[in-house]
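Each remark here refers to the structure printed beneath this line.
For this view, one protein chain was removed and the others were kept in their places.
Chains here go by letter, A, B, C and D, matching the order in which they are written, and residues are numbered from 1 within each.
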Amino acid sequence: MVALPCYLGISTLLFVIGLFGALTKRNAIVVLMCIELMLNAVNINLVTFSRFIDPQALLGQLFVIFTIAVAAAEVAVGLAIIIVLNRYRDTVNLDDFTWLKG
Amino acid sequence: MMSVGLLLPEIIVGAAGLIVLIERLFSKGEPGRKDAAWFGAAAVLVALFATFKLFGTNVTAFYGSYRVDDLAVFFKIVALAAAGLTLLFAPDFLAPRGVKTGDFTALVLFAAGGMMLLPSALDFITLFISLELISISFYVMIAMQRGEVRPAEAGLKYLLLSGMASAILLYGMSLIYGLTGSTYLAAIRQALSAGEPPILAGIACLMILAGLGFKIYLVPFHMWAPDVYEGASSPTVAFLASGSSAAALAAVLRLFGESFAGLAGLWVPILLIMAVITVAVGNIVALPQTNVKRLLAYSSIAHAGYILLAIVAGGRSGTAAVMYYSLLYAFSVVAAFGVISAFAETSGGDIRSFAGLARRAPFLAFVMMVALASLAGIPPLAGFMAKFAVFAAAVQAGYIMVAGIALLLSVISIFYYFQVIKVMYVEEPAEATPITFGLGTYAALLLGLAGIIMLGVVPGPLMHIAQVAAGFARF
Amino acid sequence: MSFPVVSATVFAPLAGALIISCIPASRKEVIRWVAAVATGISFILSIYLVLAYDLSAGGVQFIEKVDWLPTFGIKYFMGADGISVVLLLLTAIVGFTGVFASWGIQNRVKEYFITFLALTFACAGVFAAFDLFLLFVFFELAVLPKYVLIAVWGSTKKEYAAMKLALYLTLGGAIILLGILCLYFVAGLNTMDILVLAQHSFTHQQQVWLFALLTLGFAVQVPIVPLHSWLPDAHTGAPTAGSMILAGVVMKLGAYGIIRVALWFFPEGAVVWAPLIAIFAVICVVYAAFVAMGQKDLKYMIANSSISHMGYSVLGIAALSVASLTGAVFQFFAHGIMAALNFALAGMTYDRTHTRIMAAMGGLAKVMPVLAIAFAIGALASVGLPGTASFWAEFSVFVGSFPVFPLWAILSISGIVFTAYYMLRAVQRVYFEPLKKEYAELKDAVWYDWVVISVIIFFIVAMGVYPSLLMDLIGSGLEPILAGLPEAKPAIDLGWLSALGGVK
Amino acid sequence: MDGAQTGAYAAFGAMTALVIGGGLGVVFFRNIFYAATSMVLCFLGVAGIYFSLQANFLAVMQVLIYIGAVAIMIVFAIMLTRRSQMVDTNRFVRSLSQLAIALAAVTCIGIILIELAIFAPWQISGKVPAPDITRFLGEAMMSRFAIPFEIAAVLLLVALIGAVMIALEEVRKS
Partner (left out) sequence: MPEKGLNAYPAVVEWLGGFVPNWLAEVLYRVGAGVLICILIATLALVLVWMLRKVIGHMQCRLGPRVTGPFGLLQTAADALKLLQKEDIIPANVDKLLFILAPYVTFFSTGMIFMVLPLSPTWILNDLDVGVLFFVAFGSLASFGLLMGGFSSYNKYSMVGGMRSVAQVVSYEVPMVLALLGAVMLAGSLSTQQIVLQQEGLWLGFIPKWFIFLQPLGFAIYFLCGLAETSQTPFDLPEGESELGAGFNTEYSGMRWGLFFLAEFANAFAISAMATTLFLGGWHGPVFSFLPWLWPFVWFMAKAVALTFCMMWIRSTWLRFRIDQMMDFGWKVLVPLSLLNIFISAGEVAIIRSGIIARLIGG
């Protein structure tokens, strides 16, 4: 059995990579992808904890089922919006949208 | 049977949403129809009665993951009030623009369901999924307006930032789960208050704060607010501003007031500083705004700062103040956006379009003035009482300096609120045509007005309810 | 429960406003009469209060108490003691005459009277409230009508002036609110009842800081000089009746608050800070008088003279003696009606000549002798001529404050000289120089001008001749406040200030 | 370290490479399709990690939903919003300072989190999971987590209908 911190290390790295991407990418679809990476990092965490710390109740695994569902839903709506925007603006780059002042 | 009874209001709202959707499926649906919204509002009314009956229940059900207490019931009522008022005036806005009222109604009802479930959630899973139900409904509501690109942009911005926020929130939750071995708030409180909690728990708690901070306009997670307020349709924004943040506040109360009490030494100072920064940013950045919707966005941010003060103050009066504030803020903001949606949408809420509103539509102007004055905290309107309760809680908890700074910063808000009032009453209208609006808008505005004035003039009973309910925040 | 006289006095204007809001805007005459009746009722009731107040019993009478916000122990607690009675009368006079002074307004009559009546209502409420929270509510309630009144019906720089006023008053309100909350929780009595809180003994430290906080908040409203810059703009920008009520009543709210709250609750704090306040009071008197001298605009001049006059009141408060405080409160009344008269006349003149620059007028006494005489009386009252109400006010302020701050008292007496100079010069410039051609056709006072002039002048003269009517009332009102003062001893050494200001 | 341990660590290493490599690929590939493909690899790695943690059900769900639905939807969107040239479709923001700040902040967060995660007092339970995890999860969904389960159902409905509402009417318009 691989030790718990190793799993946490992976998940943290993945989370950080996702966060970095989400903050710095210009393409809306990629930002969405990066958010998925972050959610995957969370899921790794949850599964790890439910295996190591809470193997009887497995709350973490249950939680993961819900996060997966939410992630899928979010992507579906997000992509719908992106496609609509692409029709109007012919671009998916965030800085090409009139983001106004922020 | 008992536990189903606990969920009755949510079931009514959800079922109404489904019925509206099904009706939409089978009807040919000419876009001008408004009956779906009326039906939704009626369902909300029924749910409101069902919710009132739950006052004083105070039970925990579903294996400790769901709690119906006065606190939850109070926030359910806020959500229902926001949804009901929004549904009343929304069709007047949506129908002429070719949006199917049924779609919007269903989304409002589902989001309201999420807002009603969230304050009752006693474990991370229920809490998270309710929060996301709200978020996703709002993604759609924000982005769905036809024929314009602004709403879609606003929707995308909201979605991306909200997605990031939920990822951060979840990461914090996962760490808390790892450290305490449970996702149940009660168990987490127990685990965290036993002995010295690890630093990681503090970090996790801050991540959760960041995630929820997105919903409650906490600076620096507020960036979405102005663009979304400007881009989205007014009914959506009204509901967003009044309902969504209130529900999130309930979660914040449960989490930070109870579960993370053991970590208070860490998050209290941070939240205190953030509260002041939030008030400052909200009020100062609102000054140069020339768009009333953006202006109200910053005002929302400023108000979030005041509420944060009450959260930090904690205890019974702090909790009560948060609750009181949420309800009264909901009334004010719905009234304001009701007015905006009645006439100002075509120009996107630009302040110039408000010129001479008092001549073109005295009723609208009056409602707007009262709503803004309430937001500015002018007595005897509801907003003043709410502000009083918040600052009283802060002073009681000993944060006199912070309360003082926030109060002084709040003076700035007079400038931008009164600016709008001035434009409405003093300036000459560009065109003199009187503005007509539908019966629903009239009813919603009248109700909002009554709420603002009545709850300001007779605050006693509600304040009492809030105080009592705040006592049940413990679980 | 007997008939709630105080509430009726306070709420009569509000009721009038509500009735007016139901009248179609085109029925201007009806609207005016409703306003007149509403303020008239308030006027009659306040006279009744003055007469019915039982001097021998003293204290707060006509009490009405209803639970309002029980969680905070807040009550709807109205009543009247000697001071309140006097100030209610003042408010009623100014409100009543204000309606007639605004008779000629043609623009948005309905909204105008609603706003005006709301403002009158709020001001009257402050004087009748004996719950701290209620008092503050009335205080803040006045801000919005003031803003609207100036912003919509004002003249020069009206929007700027209105915004400035709103910001300043809200700033003051915020400070007061903080102070109230602090004192509420420091006292820990779970009540906002002024009478109860006044009995609570705060520690010295608390008294010093809370007094400072509250006085600072109220000082914005008075206004005391460094915080005064909103006032000239506001008074000048406001329409005639607006100026009347601003100068006549609103300016008193702050000073009233200092006496009612800060002084009563925190006598020790008052003793500590009094020398500093006295300095500012004198600066007020002298500086504002100087500024008034330099004004070309009639209304600016009167506005600055108001600041100067309120300086006397503040000095009287700072002196903390029986005579000086009585004088200060009497000055509220005296200056209130006098400033109302001055502004009313300035307004009437302006309505006819459409200018407020004194140099542009001249010789108007020939065409409008009534107004000229009235203005002259107002000017003399302003100077404090014996036989007018303000003589007694200023006299007792001097008598009371001279033993405490001799230097400051003398300096402020000199302010009278300036006042005499600019007031009389104004009378001369406006009314007694050769008549300009373009003004030859102007009309003298019409009936509603008569109402304003006669009512106010009646009171100026009556109180000048028979001051003890109000003096006794004020004295009885001040009794409990003064009772706390003698034991108060300064603990923080403000020696250098005392050296400047004399020794108590 | 016995053989099983070595094997487990070897497998873990491979999965780490997939996950982290895939993650980096998403951020650093300049062709967005490559980014999407490396995201799929990353998801596969995550599924592997679940297998190694005896969460078979989740591992399969990971493949089914993340790859079978999420990744495919994303690729669809990429195709629908396709430029003529795919190279250089996945760029960083223009401002260097924002990039630098984000990098610094993210590095700090990462270091702190990993540091704390390693030294946190994890209370590792020696127990092993119940044999039939899938059944256990299913039963929990129907009892303990019935409410979230129902909410999730509504949420998915909203997402489904919402996506259609957003995208469909536009087609009618254009």
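We take it that a contact is a pair of C-beta atoms (placed from the backbone, for glycine too) under 8 Å apart; a residue touches a chain by one contact, two chains touch by 3 or more.
Note that the coordinates shown come from a computational prediction; the quantities given were computed from them, not determined experimentally.
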Neighbouring displayed chains - absent chain, whole complex: D
Listed residues D:18, D:40 or D:140, member touching the removed chain: D:40
Absent-chain interface as seen on subunit D, which is shown: 3-4, 6-7, 10, 31, 33-34, 37, 40, 56-57, 59-61, 63-64, 67-69, 71-72, 75-76, 79, 86, 132-135
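Rule of thumb we're sticking to: only the chains that are shown with their structure count from here on.
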Euclidean distance of C-alpha centroids - subunit A vs subunit C, Å: 64
Euclidean distance of C-alpha centroids - subunit A vs subunit B, Å: 26
Centre distance in Å when subunit B and subunit D are each reduced to the mean of their C-alpha atoms: 31
Residue list for subunit D, restricted to those that touch at least two other chains: 113, 117, 122-123, 125, 144-145, 148, 152, 155, 158-159, 162-163, 166, 170
Complex contacts: residues of subunit C adjacent to subunit B: 67-72, 111, 133, 136-138, 140-141, 143-144, 147-148, 151-152, 158-159, 162-163, 166-167, 170-171, 173-175, 177-178, 181-182, 184-185
Of all residues in subunit D, those that touch subunit B in their complex: 112-113, 116-117, 120-123, 125, 143-148, 151-152, 154-155, 157-159, 161-163, 165-166, 169-170, 173
Touching residues (chain side subunit D, partner subunit A) in the complex: 5, 8-9, 12, 15-16, 19-20, 23-24, 26-27, 32, 35-36, 39, 42-43, 46, 49-50, 52-55, 57-58, 61-62, 65-66, 69-70, 73-74, 76-78, 80-81, 89-94, 98-99, 102-103, 105-107, 109-110, 113-114, 117-118, 122-125, 127-130, 133, 136-137, 140-141, 144-145, 148, 152, 155-156, 158-160, 162-164, 166-167, 170, 174
